[in-house]
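All protein chains but one are shown in place.
== subunit A ==
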Amino acid sequence: MNQDLRKERAAASFNPELLTHVLDGSPENTRRRREIENLILKDPDFQHEDLNFLTRSQRYEVAVRKSATTVEKMRKFGIADPDEIMWFKKLHLVNFVEPVGLNYSMFIPTLLNQGTTAQQEKWLLSSQRLEIIGTYAQTELGHGTHLRGLETTATYDPETQEFILNSPTVTSIKWWPGGLGKTSNYAIVLAQLITQGKCYGLHAFIVPIRELGTHKPLPGITVGDIGPKFGYDEMDNGYLKMDNYRIPRENMLMKYAQVKPDGTYVKPVSNKLTYGTMVFIRSFLVGEAARCLSKACTIAIRYSAVRHQSEIKPGEPEPQILDYQTQQYKLFPLLATAYAFQFVGAYMKETYHRINKDIGQGDLSELPELHALTAGLKAFTSWTVNAAIEACRMACGGHGYSHCSGLPNIYVNFTPTCTFEGENTVMMLQTARFLMKSYDQVHSGKLVCGMVSYLNDLPSQRIQPQQVAVWPTVVDINSPDSLTEAYRLRAARLVEIAAKNLQAEVIHRKSKEVAWNLTSIDLVRASEAHCHYVVVKLFSEKIPQIQEKSVQAVLRNLCLLYSLYGICQKAGDFLQWGIMTESQVTQVNERIKELLTAIRPDAVALVDAFDFQDVTLGSVLGRYDGNVYENMFEWAKKSPLNKTEVHESYHKHLKSLQSKL
């Protein structure tokens, strides 16, 4: 092992293994996760090619092959629990991108949620066995987040009892669905249902797109890959154009809405349950954001402990770059953020499962808040992590730009999270809508509960202003609870400002919608402040729950750093409304520097505790053993680009260039 990393690990103030248990939820979870990971590490069938050296087409092929072995092996090992499946796939697929992924994450669940028993009998088993491979075709070339704008039509023909599917315009071509380009032979297509001359809005249809056996597109179907992307090389995101393409009536998913043989439309009974899937995916994405940032931090911090550069004092040997204050200031707040989001992710998962149980018993009361919270937190965490991964990459200097660092790969595969499953700005505005509703509710005299209960305390909401009592004079910058309070006040303030500006615009513009648009920057700010408060609150509440004192101490420092760094970044908000004074802001800046120094000796142990296998990191810079340079050299030599000593283009071009000029 690299000497620097050995020293770092020996000097840590706590045992990272204990922190790993906290992150996994229990020592038992850690044990089981490692057991599953070892199944893969020890199995020769799971050969890991270095994807960086493959063409897109080769990467796709590898991914398809891996999917096939995954199905087989999981059956063999008896892995069925969702968490365990995820651990398994994470280690095996690395990027967690698989061309058949949508078959499992969208096609089958939609069939289960919206299909009748007969429909499930017909397609479920074969799709579970991958005899048919399904995808989920929603977005179109010209239409994304706004579902109602989709143009694809499904017109019912009672004579043949068929639906006629059409992509009437260029903008209506289905675009982006994963696995559609090359892999799938079935798609669940969202289309505007038209029957008896009337449009009934979006419905889901099971559409065969390729011939079983030959895999050729069926007549009337134009299907293909949408071309190269920033990342997701292994995925064949596709397009689908349908021309008078006929499917039987039974292919419309009819658990809720129905079209009778004669074309009569039967309305669905209200269906709030589909909300549930969305909430689930978004809360999962919060955890994903945390894991991706944890990976990036692991790589950047280990490398910064190995890399030596320049001088702090002349004459002394070059210091580890992690000893530079600027490097600590770049990385440690991100490390703190990674931990914060880990705990938020765990909280979201728990909450989802808890509320899901309530929903099962018909209690939907908590769903609106959870829905608003997941939307906002998905946006808040993915924006933050997006910038943070890139910051980690930049903190590795030139080598961060090479694919051997693994960081470009993490970035390009993470960044779509800002767009998919609800574009972030749209998500923030959804949260804002909930915040505005809650604000109005309090205004009309009803108290609100949950994470927004702070709106009950707004001075302006009180019949008799009690400003003095409500706004504390002193924030204790060493107390996570007191800092949570500061964030709470900021959120309350920004929600109130957005609400008031919205009201003012409504009066001025005489149209609620125009007013909403003209206030949307304020509304997004309010949502961000709300989410920031929630994250600080959840992190702070986690600290007292940690039993082990040494672990608690180091997490407490991270929690303080996370909160104080946010204050320093948004100092204007805290100053403008007197939540903090000028001298407190100065103290915050000083305290941050102290915390950087305090965290420094534990930095490597803190990333070790994330417990990533080297293969998951996919990074030469982030190797556990720290033997960075030797392995970079080996990695480069392995590159197929170095197969021949003289590149063929020498003969083709260079020679002739030399002779002609």
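As a convention for this text, contacts are C-beta pairs under 8 Å (C-beta built on N, C-alpha and C of every residue); 3 or more make two chains touch, one makes a residue touch a chain; residues count from 1.
Note that in this section contacts and distances are computed from a predicted model.
Taking the options "Origin recognition complex subunit 3", "Peroxisomal acyl-coenzyme A oxidase 2 isoform X2", "Pyruvate dehydrogenase phosphatase regulatory subunit, mitochondrial" or "GUF1 factor" in turn, only "Peroxisomal acyl-coenzyme A oxidase 2 isoform X2" matches the UniProt protein name of the chain that is not displayed.
The residue touching the chain not shown here, chosen from A:171, A:587 or A:613, is A:171.
Considering A:47, A:196, A:325 or A:547, the position touching the chain not shown turns out to be A:325 (whole complex).
Considering the full assembly, A:60 is the residue among A:14, A:60, A:123 or A:562 that touches the omitted chain. Residue A:570 is the one among A:33, A:249, A:556 or A:570 that touches the chain not shown. For subunit A, the list of residues touching the undisplayed chain reads 52-53, 55-57, 60-61, 64, 68, 139, 141-146, 149, 170-171, 173, 175-176, 181-183, 215, 224-232, 236, 239, 307-314, 318, 323-326, 329-330, 386, 390, 394, 397-398, 400-404, 408, 412, 415-416, 418-420, 423, 425, 429, 511, 513-514, 517-521, 524, 568, 570-577, 582, 585, 589, 593, 629-630, 632-633, 635-637, 639, 641-642, 645-647, 649-650, 652-654, 656-658, 660-661.
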